[in-house]
Each structure stands twice: as C-alpha cells, then as structure tokens.
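Heads up, one of the protein chains got dropped from this complex, but the rest are sitting where they should.
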Amino acid sequence: MFSFQPDRSQYPAPGPDGKLEIDLETGQYLKLWQGPNHPGMTGNMSVELTVCGDEVVEGKTHVGYLHRGFEKLMERRSFIQCFPIVCRICVPEPDFNEYCYAAAVENLAGIEVPEYANWMRTLILEMGRFNSYMMAIGGMSGALGLGVVGQWLTYVRDIMLDRFEELTGARIYHMFILPGGVRGHLPEGFKDRMEEVLKTAERYLADVDKVMFSNAVYKRRTKGVGYIDPKLFEPYGVTGPNARAGGVAKDVRKDAPYLVYDQLDFEVPTETASDIWARTNVRRRDIDVSIDLIRQILKKFPKGGEVMAEIPNVLHWKIPRGETYIKGESSRGEYGYYLVTDGSGYPRRVNVRGPSYTHAMALLELLIPGTNISDVAALMVSLHTYPPEIER
Amino acid sequence: MSKQKLSEMTTIAEILETAVGFERAAEAFYTALIPKVSKNVRYLVEELAEEEAEHVRIFSELAENPDVHAHMADAITRPHADRKFSDAVHTPELGDNPDDQAVLQYALMREHIAMEEYTELAANTEPGPLHDAFQFLANEERKHKAELEAIYYQIVHSGGV
Amino acid sequence: MMQAIYDRLKDRFQLGALDVRSRKGLAFVDLRREFLRPVLTELRDVEGFTHLILLTAVDWIEDERFQLTYLLNNRQKNLDLGLRLRLDRNLAIGETIHDLWPTAATYQRELREMFGIAFPGSPRVDEEFILEGWTDMPPYRRDFDTLAYSQQTHADREGRETSDPREFMKQILYPKD
Partner (left out) sequence: MSFKDVLSPFTAWKHVLETPVTIKDPLTREAADRYRGFHKNDIELCIGCSSCEAICQNAAIDMVPVKDPKEGDSGLRPQIDYGRCCWCALCVDICMTGSLTMSNEYIWFDEDPDAFRFIPGVDAKSWDSSEKGYRREGGRRLSGTERVEMREMEPDLRIGNFDEIVAGYDRAEAVLEADRCVECGLCVATCPAHMDIPDYIKTIREGDYEHGLELLYNSNPFSEVCGRVCTHNCETACAARHEGDPIAIRWLKRHITDQVPYDRYVDIVGKPDLAKTGQKIAIIGAGPGGLTAAFDLARMGHAVTVYEEKEKPGGMMRYGIPEYRLPYESLDRDIGVIEAMGVKIKCGVRIGKDISMEKLKADNDAVVLAIGLHLGRSTRVPGSESPDVEKAVELLRRITAGEEVPVPKKVVVIGGGNVAMDIARSMARLQKQRHGEVGITVTALESFDHFLADEEEVVESREEGIEILDSRGPQEVITVKSGKNKGKVKGLRTWRVDSIFDEKGRFNPHYDEGDEMVHDGEMVIEAIGQVSDVSLLGEKLTEALEWNRGRVKIDHDGRTSEPWLWAAGDCVKGPDVINAVADGHRVAQSINQVLVAMREAKA
C-alpha cells in the first residue's frame, strides 16, 4: 500500500570483496552516535553508526556506561552478601539473577529448597517476565513513535509492581529469592488482587492489539525489517523469543524444566518470519502464556509450608570446591549463572550469562548494515536488549 | 522478774526504761564482743554496736522531749512481746571467739523481738510524738532485721553454688 | 547419556575425568589444549552441542594458571557440558574459536580486556570493550584488589567510625586486664 524506495544511485559502490571502503574524509560518510542517551536506545549503551545518506553502512556497539564489575565485586563478598547485589544486573527483570544465583549456591552447597519456595520462585519469575514484556512492547511502540502504548503498558507494569511490592517488600529490586528459599509466604488476599491485575492487563492488551499490532504503520515498519536468518541462531548464540520468532522453539522452561515448570501446562509460541514483527509478536503471545501460567501457579499454590531450607550460619558460610551452571528462561532468552567455588567463604568466580550479551553485540553489529537510520531503534528494541547484562 | 512487770498495765516511764535498758545492754554486749571475735568478722559486731548506740541516742532524746515527759505516768497496755523483750536484756554467752553466724543468729533474734515490741507499743499509743517514736523504732528494727537477714543469707547460704 | 558421549571421546582426545558432581545434565571435563578445536568441532557437528552458552575464565592464581571454561549445550538431549582448559597464567594465550562460533569473538574480546588473555586472530580482540581508557592491570585477575583501588580512587565519607563490641567492652569494662 505504502512504498518508498530510497534513491541510492549516489552511494559509493562496494569493493571487489563486497565490503565498503569507509573513508570519512570523502565526505560521503557520516558518523552518528545513537546513545548512550537516546530515546531509541534500550538503556545505557550506544551504537556508533556510520551512515551514508539515511542508510547505515556500519554499526559498532559500545557498552561500559554502567559497568560496576559485579562479577568481581562478588569475589570479595560472602555468599549471602552477593544476594542483594545480583538483582542490580538487570533492572526490568531482576529476579532471574536472584534465582540463578540462589540455585547455583544451593546446588554447590547441596541444599534442597522446600516445595513452597519453588512455587514462589516460579510465580515471581513469571511476574517478572510479564513486567519485562510490558517494557519491551511499550519500548517497541515507543521506538516507532507510538507513545500511547508505552503509557498503557507502563500502567499495567505499575500495578504488577504493586503486587511485587506487597509480596516481596520492594517494587524494583525485590530481593526475595535468597539462597535457601524465599523470604516469605503469599500475603492474604494476594490471589484476588493478582487476578484483578491480570484482568486489567488483558483489557489493555486487547487495546494494544488494535492500536499497535493491527496498526498499518507498525506493520509496515516491522514486517520484513531486521530479519535474522535462523542459520545464524547457533553461531551467534541466539535464544529466547529472538530464536522463537524464527521458528526455533528454544525455551529453557521446556528444554530443561526447572522449578515447577514440569507441573504446568503451556505451549511455547513461535513465529517464522524472524523479523521485528515476528519477534515482537512472539513476546505479545508469550504475555498470554505468562498470564495463564500465573493463574495456574496461584491455583496450584501449596497451602503452606516452609519458605526456607536450613542453611549454615551465613556469616561464615563456606562452600566446597566445585563449579556449576544454572540457567532459566528469561524474557530475553537463556539466562544463566556460572559459579565456581574454592572451599572458601567467597565465590571464586561468578559469570553471568545474559542473553543480551550475544544478541546486542556480535549479532546486532551483523544486522545493522543496510538498515535505515530510523529503523535502528526498532531493530535494537526488537532484540530486547538490557545492557547491564552485557557488561555486568 | 518483778510482779509489776507481769501485770497487764504499765506506765510509759517504765516502758521507756525497759527499752533503753534493752538497747544499752545490747550496745554494751556488742562493744564487749568486738575484741573477742576474730578480726575477719569484727566488722559485723562493730556495725551492730553502732546501730544499738544509735537507738540509745533516740531514746535519750525521747525522754528529754517535754511532750513525752508529760505522759510519763500514763498507763499503757503491756505488749505481748514484752516478756521476751525484757528477757533479751540478759545477753547470752557466745563463748570466747564466736563466729559470724552465731553473732548474726543472736542479732536476728533480738531484732525480731524488738520489732514486735515496738510495733505493739505503737499500736497502743495515741497519735502524738510517742506514737511516732515507737512507729519509727518499729520500722528501724524491721529494716535492720531485713538487712541482717540479707547478710545472713549471703554469708551462710549462698556458698552453695 | 553424558557418559556415553564421554566414552566416545575420552580416549581419542585424552579427556580428563568426567566431573558430574554438580547437577543432573551438567558435566565438566578437563581438556588438553591441543584437542580444543577437534573436540569442539566434534561436539558441535557430531554430538549435537551446537549452542555455545558461554566462554569465560577462572583465575587460579595460586596455581599460576587460568582456567578457560567453554560451556556447550545440546538442546535435544538437554545436556550442558563444560570444557576446562588450562592456560599458563604467565603466558596467557588462548586459541580463538570465532570461526566455530562467531559470537565467541565477543567473549574473547572481554577475556582479553578483563583477564589479559590474548586470542590472536580473533576479530577486533584488541579493541576496548567495556573499559574505555583503562590503564591498570586487567581487573578480573585475582591480584587486582578492588578495595584498594576503591580506596585510592574515592574518599571515604567524613566522620565514619565504628567500634568492635569486643574491643569496646574491653576498653570500658576491664581496661586493666
């Protein structure tokens, strides 16, 4: 219906090897920094673009704007002291850090977590996924100038944060999943209040479907844009919705069920187009899965039980030498903690494997050349990038 | 024991006389005991002698009080405890080098009698300086007895850890 | 399942013992440097370990070595396998595998920056990654002291003073003992 073909006749021709010889002196190229403060960036990172006309010919990612050296800091903190800092590695979905870290410690220390805590952890992770998608889809709409969807979903996220607040005692950094279990039981009346949130969310999402997903402009700007060849998934370590949008139903919840996912009934949504539209659509459909999972979890939730296993005195908790890798399916893909212990009271090494590390570095740089400047934001957001998990 | 002392009624003058005699005898007894006891328990006897001297002083002041003087000939019901009280004027023989426990036991017994005597006397006198004096003495003896008992417990019983 | 894979590879590539102490579906194995590439290739192309989960290093400074951990995943069989490779800490040069998994270039670039481990031939490996303008030693090495760095770089807030209960009580309650 709408079609604009840019005039590229003036553009420099690639060399014999198919690569561009970029020489800024020629005046044909322009360096353009997108970020680190840019409405089209997901968080504090930047992409150094080289443009020719309105087409990007090269993009280099730059991270480090909020590098705090968590992995190193943890090496001089006791096992319990690491617990309050891991959540900071990811603001919109901090709970995977808490879960993976706790589970890694429990694994190496040989601690069995009570059943109640496993249900609670699953609930929290799904609530976190729900909220993370709210930001992703809100951000997607924002990247394309559709501000109202971002506002709606921010509200939906906000009322879910109310549930987080009453359950965990905090809105953003929940610090509720700690080595040994969780910090408390469900508050009274929580299920009813959660149901209200889910119903409100469904109402808003119905509007989002009409305003965003059925929007001609949105479709035009996302379909066929930012295509990732599924052949690249393995070489570039693509996981989660980014892979599912290309027809690969990668999902740790199914592939390697953890917590209580094997007791829950759900399907992993997939698309085949592997473009921005498909990736966003997978996320939109995964919200419905999350809503359904939250309902299932609350229905099957244990009536009561211990929230914590017995753990040693945390002030001098030592863990025998060993190493492990614990993973889960975050809203962005495989999230994991590689923990190495040496028998002391401190981790020897913690390595956080965030999906953005593979998605927003090598892969993004590969995808950028050839896109329009105005599509870079949408492309980035469609990869669902959270920079802190790149630089930690 | 004179016949009069055994009768139901007596006079204030006589009561005071017996009381002063009681306190004097005790003071003299303790003072005489000081050099006899070993130095390590001497503090106890010294403290007791001081207490009694204080009581003697109170009685002397009382006798000189003109208000009291006017009532010297008044009749008063003889307290039930009076018998034991007067007996206590006769101090016991504690031997050459009595130990702390023996001294304390004697002192406790004495304080107990005196407390009963003064309490009754206070009850038997009309409100006024005399009543107040007996009341004061009864309280003094009660306090003193409590203190002695605390000391007794500490010395005799609390080694039993 | 893991055992079967291990048995197929162990003699040919002189693998170390299979360490399965952590959790179900995860194993670690020591690998000799000269077999890194053949083992990775075989695991990827024959044994279904197509997904490179991560590549990182552990500094065993007391043994004067780095451990490189290549963590692979076989999604179909739900297996995670960690390959451990020793590097001489004083001659920290690794072998690039970016041609096997292009994404490894990012990991190698980070290892170069944070641990000072070289990966000759890895694309853009010497470009700054996270630490722009860093001149000190690679900070993830164990001998980089974060506390000392912080104390040199930042000032403590004025007037902060704390007391140890034990010493404080001693000072007040029995100064002479």
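Points to keep in mind about this one:
Labels for the chains are A, B and C, by order of writing; each one numbers its residues from 1.
In the analysis below, contacts are C-beta pairs under 8 Å (C-beta built on N, C-alpha and C of every residue); 3 or more make two chains touch, one makes a residue touch a chain.
No experiment lies behind these values; they were computed from the predicted model shown.
The shown chains contacted by the absent chain are A, B, C, with contact judged over the whole complex. Considering the whole complex, the residue from A:61, A:168, A:270 or A:290 that touches the absent chain is A:168.
Among A:22, A:80, A:268 or A:298, only A:80 touches the chain that is left out of the view.
Of the listed positions A:155, A:227 or A:266, the one in contact with the omitted chain in the full complex is A:155.
Where chain A meets the omitted chain, the residues involved are 1, 77-78, 80-85, 148, 155, 162, 165-170, 173, 175, 180, 183-185, 187, 207, 210-212, 214-217, 219-220, 307-308, 310-316. Residue-level contact of chain B with the missing chain is found at 38-44, 100-102, 105, 146-147, 149-150, 152-161.
Residues touching the missing chain, restricted to chain C, are 157, 159-166, 168-170, 172-174, 176-177 (touch as defined at the top).
In the analysis below, only the chains that are shown with their structure count from here on.
Contacts between chains form some other arrangement here, matching none of path, ring, star or all-to-all.
For this pair, chain A with chain C, the centres built from the Cα atoms lie 23 Å apart. On the side of chain C, the complex with chain A involves touching residues 21-23, 25-26, 28, 50-54, 56-59, 69, 71, 75, 78, 80, 82, 101-103, 105-106, 128-132, 139-140, 142, 144, 146-147.
Taken in their complex, chain A has these residues touching chain C: 63-64, 67, 69, 71-73, 75-76, 107-108, 234-237, 239, 250, 255-256, 322-327, 334, 336, 338, 340, 348-349, 351, 353, 357-358, 361-363, 366, 390-391.
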